[in-house]
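Dropping the structure in here first, questions after.
Every protein chain but one is kept in place in this view of the complex.
Order as written gives the chain letters A and B; numbering starts at 1 within each chain.
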Amino acid sequence: MAETKGFFTDTTLCIGCKACEVACKQWNQLPDDGFLFTGMSYDNTVHLGASTWRHVAFIERPVPLTPQHDGAFSWLFSSDVCKHCARAGCLESCPTGAIVRTEYGSVYVQPDVCNGCGYCIVSCPFGVINRREEDGQAWKCTLCYDRLREDMIPACAKACPTESIQFGNLEDLREHAKERVRKLHESGAHNAYLYGATAEDQPGTEGLNAFFLLMDKPEVYNLPPDPCVPTKKVKDSWLAAGATAAAMALVAVGAVLFGGRERV
Amino acid sequence: MNSDFIVIEGSNMAECHPVAFRWVMRARERGATVIHVDPRFTRTSAVANIHVPIRAGSDIAFLGGIVRYILETERYFKDYVVNYTNASAIISKDFKDTEDLDGLFSGWDKKKGSYDLRSWMYEGVDPEAAAGMREGESGKKGEPLQREPIQAEKTDPTLQHPRCVFQILKKHYQRYTPEMVEEVCGIPQHLFLKVAEILCQNSGRDKTGAFVYAVGWTQHSVGVQFIRSAAVIQLLLGNIGRPGGGVMALRGHASIQGSTDIPTLYNLLPGYLPMLRAKHDQDLKTYLHLNTPPSGWWGEFPKYFISLMKAWFGEAASKHNDWCYEYLPTMTGDHSHMNTVVDMADGVVKGYFVMGENPVVGSMNGPLQRKGLRQLDWLVVRDFQLTETADFWRDAPEIQRGEVKTKDIKTEIFFLPAAAHTEKDGSFTNTQRLLQWHHKAVEPPGSARSDLDFVFKLGQRLKKLYWDEFHEPRNWPIRDLTWDYPTQGSLNEPDAEAVLKEINGYTMADRKPVEGFTSLKDDGSTACGCWIYSGCYRDGVNMTARRKPHWEQNWIAREWAWAWPHNRRIIYNRASADLEGKPWSERKKLVWWDENKKEWVGHDTPDCIIERPPWYRPSKHARGKDTLSGIDPFVMQADGKGWIYVATGLADGPLPTHYEPQESIVKNPLYGQQCNPERMEWRRKDNPYHQPYEDPRFPYVLTTYRLTEHHTAGGMSRWLSWLSELQPEMFCEVSPELANERGLKNGGWATIRTIRGEIEARVLVTNRMQSVRIKGRVVHQIGIPYHWSSKGLVRGDAANELTMFVADPNVSIQESKALTGNIEPGRTGKKRRYITSGPFVKKLPAQENRRDLAPARQKPQTKHGHRAAEMKEGNQ
Partner (left out) sequence: MPKISSLNALAWPLVRQIKNGDVSALDVSTAGSDRTESLEARTKKADRVVGSICPYCAVGCGQLVYIKDEKVIDIEGDPASPLSNGCLCPKGAATFQLVTGTHRMADVLYRPPYATDWEKIPLETAMDMIAQRVKKTRDETWEDKTEKGEPLRRTMGVAHLGGATLDNEENYLIKKLFTSLGIVQVENQARI
């Protein structure tokens, strides 16, 4: 088993260029999400989805960004991505075993196994995973699983011009991120904090393998303040999950045996 | 990355050059102060330490204020200023400043509408401008001048002489006070003072800072002087030729620098050699005489010109026929893009090649561009897909409105698909003068070909077509043109490396590549296609293709590709060392004199004569490059000094002076002279202007710009789904106050209007658009991105339907960053265009039709194309 890998997205270094969005689409050969002018700052892809695995949020605030500006305004950028949660709702709710934990600790949807049931979609507290109209399957960030196999870093992190997206061993990233927050505090940016860096920070997910440095409340970035994977709410969850999985498996096997080959 | 301050002004660097901005972020993280001066709060402002909102087009007032602050507080870098700049030079007694003449310099000729430049000269000498003489467009700058090297005794190193540059500078900027800056630019005084102080604190022996600009500075009727203002500041602060210093131009296209160096520009030959002027350059002797100054590096001029003639005409070029000098055409005026279009509209230009360009969207006054195309006999467009320029006869706004009918357009059009950069070998020159090779990876699809292949084969065909007419002298250039490049591959394409070798230069005798431009001769024994690129193929090695990883070399990375000249990465770097040749400080060390080796050494290739010691002083009889002393870092200038004051070479003044844009909302608060008196205007029915100021019909400032997600006129982005989805529709940006004033709704529609056209756009209401206060009056600015048009995956109206032909007099670049217009809610416009729909805004009573105090310098059509005088202005 390789070391756990992840992303540290430092929003204080983001310039909102969206290179991550395009590099991801290029590598993963994803289709566009439609050409819709939203009127929401420079955000026209709106949120993560089946075909948008990196999404840059643009936040215009009537508040200065300390200690940078003495104006009365700031513009925040943040590149959102699948969090690859330590406790992943999608993975735990997937009845087919399509969603697996890889040797890098990431959460991966196997497209040849996924049957498009959609259980994962409601189980993600971040609204990350989604189903694509065209093929009916669930899709999300793979942490460039194919690239990791060749020691290549994920496409978004590689393209990012300003090192806002950092990829590496989770432990190293956490250390580095703590140091970064300390430095920012020292320079007067007291608002800086880490979102989901550890299980203690975010018990509902037991920590995110893709965590963030933010300058305002999570809601401002369209992130839940206290996310919790649904399966974690069940007492003795592993047993429950096992039982559920077994039951679902039987139903599904039945479906295979009797349902024929057509899709819904 | 090495800077202690970075002022980004006239550029939206984070959005338009995100990867270059990587280094700005590094500098910021290291502690440098990043300052963004811009009418809009952009992605650059968002990550800068300070954003300074400014009224579009008022930059010289702001920068002039900084010059004044530096002088008043005596914060200039004295040793640098006294020794490396022309601050001590004494100027002619005849010189009068704008202070004396209410916004004009001495020498203004009311009748001609232009300056006589003689009174601007150094006292007693007529130095030729180093670059100016070469870039100058023609005519008036070509009068033979008295030629003597600049004499050192005509300076005052104490900087006290009332006519020395330093004192003239002081006087010129005395009224650019913080109060005036506030009044002109709308920048609060405390903010201005903060910026000025940061610049001063972060300059000197131990610190350096950089200015970064882009087309936000060039696209003004006084654009060159915007950039000059930054140069003046940087020379005063000692920030040129040193690590972390400079005035950096961020250019927008992969090889736009290359297109200037190897110019597909009317007034230049490769390597900034001037094209011939009919009036002055009647024979080779005169041409060489006029272009070879007695001092400075340009003393080498004949070697470069004669080597170019050998490269083009080979054995046919000999001493007896003046190296085929008479094979070259001549200029009779300004033949730049906008004049070409006007000539098209007037029927002078019959055939037009457009290669990888989309002027219908990207150039000024779209309706006039299309009017020009309609008058052509034939048009050749080469691109990836059918652009608006290729399809102007099918889906232009005036066709959609039924005002022009396709079946009435006579133009014969050829569309040829172009190969991509992955489908051909070749080099791009980036914004730092770095030549980088891209290799052919695959074959182009179908009939797509490279432009290299197209031009080569067109040349072959023309040689054949003229075969029977080679006896005519006018066809000799075609006959003798060296055009024997080897071909390769299944498509028989010319070998790009063979072309690069010719650009590099070779010896005629054995065809071996020369080492560099110092090997070139004026006796016909060498050929060289572009002297400044000489050395890019030395020893037969394609230096531009070098890709040694950065981790295997120092931060200068001299072995990655190749930079002109001579692989120098930071030019004028002699200025990074003091008078004795020692670095100004350990922290800012770059090159230095090594007494043991008896030569200049350092991290970078020294940009000076390598064995010339710092204490070398030229004798009185020295000529050419021997006149450059050991303390003359600016080797391309006739006197080796950085020019704070430009004695010759600029059309519109030796010192930057604030003028209002062609169309402004205010009267010039500084001078009676409203606009740049030398600006180029095209006063024609098809290019109407607003009043120069306070036009009641057009109360807002319009400014145009680009976005990260698209590329210029959109030819390389609007057809790609991954980019199109990120910015899918034409929009405009307005402040909440303006939205309130005009009833505009976020996400809704607006109609934007100038006298030339009206367009529709979606509305983004945002606090990022900041209104500025000018004399208590709120001035609203409207932002208009410049990417969309009628074709592609995402469409919308084009910004250039609103803009006009008006240009800077030095470089003929248009003014599109500051103009006036109006906006109203909804899709109320009928997308009318003045040219085809007739006037659609009310006329003003004649007495209200204010004009500039002095008439602007017009470029009458008659000066251009020899036949233009006979042509009537087209009316279609």
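One rule holds for everything that comes next: a residue touches a chain if its C-beta (ideal position, glycine included) is under 8 Å from a C-beta of that chain, and two chains touch if they have at least 3 such contacts.
The shown structure was predicted, so the numbers you read here are calculated from the model rather than taken from an experiment.
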item	value
Listed residues B:E99, B:D322 or B:E443, member touching the removed chain	B:E443
Residue in contact with the excluded chain [from B:Q201, B:N321 or B:S721]	B:S721
Among B:P39, B:G258, B:P677 or B:G829, residue touching the chain not depicted	B:G258
Of B:H335, B:H658, B:R679 or B:R832, the residue in touch with the unshown chain	B:H335
Per the touch definition above, residue among B:E74, B:D408 or B:D510 touching the missing chain	B:D408
Missing-partner contacts on chain A, residue numbers	17-19, 21-23, 26-27, 91-92, 94-103, 108, 110-113, 115-118, 145-147, 149-150, 152, 155, 158-161, 238, 241-242, 245-246, 248-249, 251-253, 255-257, 259-264
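Keep this in mind: only the chains that are shown with their structure count from here on.
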item	value
Averaged-CA centre spacing for the pair chain B and chain A, given as whole angstrom	44
Of all residues in chain A, those that touch chain B in their complex	13, 15-19, 21-22, 25-26, 31-39, 41-42, 44-45, 60, 62, 65, 68-71, 73-77, 161-163
Of chain B, residues touching chain A in the complex	14-15, 18-19, 21-22, 25, 29, 41, 43-51, 707-709, 721-729, 731, 746-747, 762-764, 766-768, 793-794
